[in-house]
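Structure provided below as C-alpha cells; questions to follow.
Here the complex is missing one protein chain, while the rest keep their positions.
Chain naming follows the written order as A, B and C, and within any one chain the residues start at number 1.
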Amino acid sequence: MIEMHDIWKTYPDGTVALQSVNVVIDRNEFVYIVGPSGAGKSTFMKLIYREEVPSKGQLSVNGFNIGKLKQRKIPYVRRNIGVVFQDYRLLPKLTAYENVSFAMEVIEASKRQIRRRTMEVLDLVGLKHKAGSVPAQLSGGEQQRIAIARAIVNNPSVIVADEPTGNLDPETSWGIMKLLEEIHFRGTTIVMATHNKEIVNTLRKRVIAIERGTIVRDEPRGEYGYEI
Amino acid sequence: MIEMHDIWKTYPDGTVALQSVNVVIDRNEFVYIVGPSGAGKSTFMKLIYREEVPSKGQLSVNGFNIGKLKQRKIPYVRRNIGVVFQDYRLLPKLTAYENVSFAMEVIEASKRQIRRRTMEVLDLVGLKHKAGSVPAQLSGGEQQRIAIARAIVNNPSVIVADEPTGNLDPETSWGIMKLLEEIHFRGTTIVMATHNKEIVNTLRKRVIAIERGTIVRDEPRGEYGYEI
Amino acid sequence: MRFSTLVRHIREGTKNVFRNGWMSFASMGSIIVSLFILGVFMILALNVDKLASQIENQVEIRVYLQLGTEQAKIDDINRQIGRIPEVKKVTFVSKEEGLQRLKENLDPDAQSALDGYENENNPLPDAFDVEVFDPQKVADVAKQIQAINASDADQPILGVKYGQGTVEKLFKITNAVRNVGLIVVAGLAVMAMFLISTTVKMTILARRREIAIMKLVGATNSFIRWPFFVEGVLIGVFGAAVTSAILLYGYSWLIRTTQYDLGLMLIKFASMQDVGGFIAGTLLVLGALLGIWGSTVSVRKYLKV
Partner (left out) sequence: MRFSTLVRHIREGTKNVFRNGWMSFASMGSIIVSLFILGVFMILALNVDKLASQIENQVEIRVYLQLGTEQAKIDDINRQIGRIPEVKKVTFVSKEEGLQRLKENLDPDAQSALDGYENENNPLPDAFDVEVFDPQKVADVAKQIQAINASDADQPILGVKYGQGTVEKLFKITNAVRNVGLIVVAGLAVMAMFLISTTVKMTILARRREIAIMKLVGATNSFIRWPFFVEGVLIGVFGAAVTSAILLYGYSWLIRTTQYDLGLMLIKFASMQDVGGFIAGTLLVLGALLGIWGSTVSVRKYLKV
C-alpha cells in the first residue's frame, strides 16, 4: 500500500531530512514511527500525503506513483488519506463543527450525511459540546482532538497521524488510541509518529525507528526506542 | 510569590475555565500542574503572565496586584516571567536566533551580551546548529525547544511552562527537565503544566491537580493523577 | 458538480465576505476608489465631448459681400454656395438684420451708440451665414467660397470669416483635452489594476494557509476557487453599486447647484439620463469583472500545494 524505495529528502536550505529510506507498509498495518526530535518523522509522513515531494527515489501510495502524480489527481489521492498534523492546522475562522464538516463537503457528501457523521466523530473524540467554538476558544488538547476528528470523518483507507496525543493527558490519549485501534480493526492502515513510550510498549505494533534521517530499526510488535 | 485568592475565570463565550481557585506558590518552588484536557491548566498559567485577567478574585505575582496593574507596568512584570507557550508562539519571520535574542533586545541588553547569551541558551537546548532557520524550517520538537530557550534567556525569577515536553522524545524531554531543575536550583520558581506521567512520578515535586476548573489535589512531592 | 455543492459554494462565498471582515472591506475599498476615479473621468469625458460637439455645431462661416451688390448677384452667389457639397445650409443676412444682431449683442446702455446708423447710414455689408456638415471642413469650404470671386469680374465677395483661426484653436483645445483625458484614464486604469491586484495579493497571502489546508484535506482546485469567485462577484458588484450611487448622487447635486451659473453661459452638463445608465452599467460590469479577476486569477498561484 505504501512503498518507499531509496527515498531521499533534502530541503531547499540543504537540510537532509531523509536518506535512503526503504519501507513497505501493507494494507491494514498499524505502524509506529519513533525517533528523537528532528529525526525526520514528520518529513516521512509529509511524503505520504504529498505535502513534500521526495528529492530522489520511488514512492507509491495506494498504487499511485506520488513522485509523478499529475496536479489534477492529487486531491483524489489525499481523500483516501486522513491526516492529523503535528501542528493541527485547523482553519482559525471556522468552528470546530465546520472544521470537521469541511472535509466532508470537499468530497461532496450530502447535507444530511454531513450533519450526522460530523456530530458522530465529534462525539467520538468527546467534543460534541464544543462544536460551536473556534480554535482560539479551545484548549491545546481539544484542538488536537478536532484534528483527529477531521482525519477520521471520511473513513479514509490510510490514517497518517503525527503525534496525535502530544497534548493529551494519558487518559484521553488512551481513549484516542482505542478509537484508532477500532478503526484499524475495521480495515484502515494507520501510520502514527509518537513519542509516547507507554503507548508503544503497551499497545504492541510494528515500530519503525528513524534517527538522523535513516531507518535504524523496523520490528513487528516492537518496543519504544531507537538507539541501535 | 504567586498568590491566588478565590480566582474565577469565565471566558466571554460563557465557558467557566476556573472556579474558586486558592493557591500560594512560594519563591523557588517547583510545581507541576496536571489535569485532563480542557481542565483549565493553560488558563491557570495565562493568568500568571496576564494574557488573561481573572473575572473575580485576588491575584498577585511578585508582589504586583495583577488585577489592578496599570497598562504601563505590565511589560516590566512580564520581564521577570519566562513563558513557554503551549503553541510555542514563535515569530514566523524571525530566525531561531532572532526569536531568542528578541527577548533580550526588549530589556535593552548590550549587543555583546545578547550575542553571547543567545548562543549559550541555543546550545543548552541543543539547537546551536539551527540558529539560522525560521520556524517553518524546524521540526515540532525543535520549535518547542526554541520556545524554551526564549523563556530562560533573561534569567527570569519565574518560569511558566505549558507542556514544554509535549512534542519531545523522552530523551530530549529529560534533557529539558535537567535544564529546568538546574535553573530551579539557582533560585527560579517553576510552574509547569504537563501530561507526562513518567516525569512527574520520577522527578518528584509539588503537584497541583486541576479538574473541571477546580483544584482537586495539591500535594508536595506528589504523583501524577487527578481523580479525587 | 452536485447542485447542493453549488449552493454550498454560494453560501460559503457569502459567509467569507463577512468572515474576512476587514479584508473584504479593503478589497471593496480598492474597487470603489478605482471605479470612482474612472467614473469621474468618464463623466468628465462625456461632458467634454458634449461641450465640444456643442461648440462645433456653432461653427459657422460668415461671407461678407461688397457694398451695393445687386439682388440678382446675391441670389447667384447664394446658389453657388449652396452647390458646394459640404455645405448644409446658407442663410442670407441683410445689412439691416446684421445691425439688429449687433445691437442685440450690446449692452442696453451701449445700444444707443448705434442710433443713427440705420437705413442708408448703415455701414455694414450684406452677408451670408453658411453652415457645414462637418465642422472640421470649415477652412476648406471657406476657401471654396472665396474662390467664387475668381469667376466674377466684380469680385462681389468682400471677405470670408470663420473666426480668424479660433476654429482651429478650438479644435486643438478639444482634441488636446480628449487626448490628455485618454492618457489620464489609461494611467489611472493601470493604477487601479495595480491597487486591486495588490489588495488581492494581500488577501490571498493572508489566506494562503487556509488554501493550503483545504488542499491537504483533499479539496480540488475548482472546489477552492468557487467560493472565492462568489466572494469576488459580491464584493465587486457591491463596490460598484456604492460607487455608482456616490457618483450619480454627486453629479445630480453638481447639476442642480451650477444650473443657474452655467446656464447663463449657455453651457449645459450632460443630463442625468445621458450619464446615469451608462455610468452605472459600465461600473457594475467592471466591478464584477474586477472582483472575479481579483479573487480567482490570483488564487491560482497558491493552488499548487
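Here are a few things to note about the model shown:
Convention: a contact is a pair of C-beta atoms (placed from the backbone, for glycine too) under 8 Å apart; a residue touches a chain by one contact, two chains touch by 3 or more.
All of these numbers come straight from a predicted model, not from anything done at the bench.
The residue touching the chain not shown here, chosen from B:Arg78, B:Lys128, B:His184 or B:Arg206, is B:Arg78. Only one residue in the set B:Asp6, B:Asp26 or B:Glu105 touches the chain that does not appear here, and it is B:Glu105.
The missing chain lies against chain B, touching residues 49, 51, 71, 74-76, 78-79, 81, 83, 85, 89-91, 93, 102-103, 105-108, 110-111, 150.
The working rule: only the chains that are shown with their structure count from here on.
When you average the Cα atoms of each chain and compare centres, the chain farthest from chain C turns out to be B.
Legend note: the chain whose CA centroid lies nearest the centroid of all displayed protein CA atoms is A.
Counting C-beta pairs in contact, the chain pair with the largest number is A-B.
Chain geometry summary: the mean Cα position of chain A and that of chain B are 28 Å apart.
Per-chain CA centroids place chain B at a distance of 68 Å from chain C. Per-chain CA centroids place chain A at a distance of 63 Å from chain C. Across the assembly, chain A contributes no residue that touches 2 or more other chains. Residue positions of chain C touching 2 or more other chains: none.
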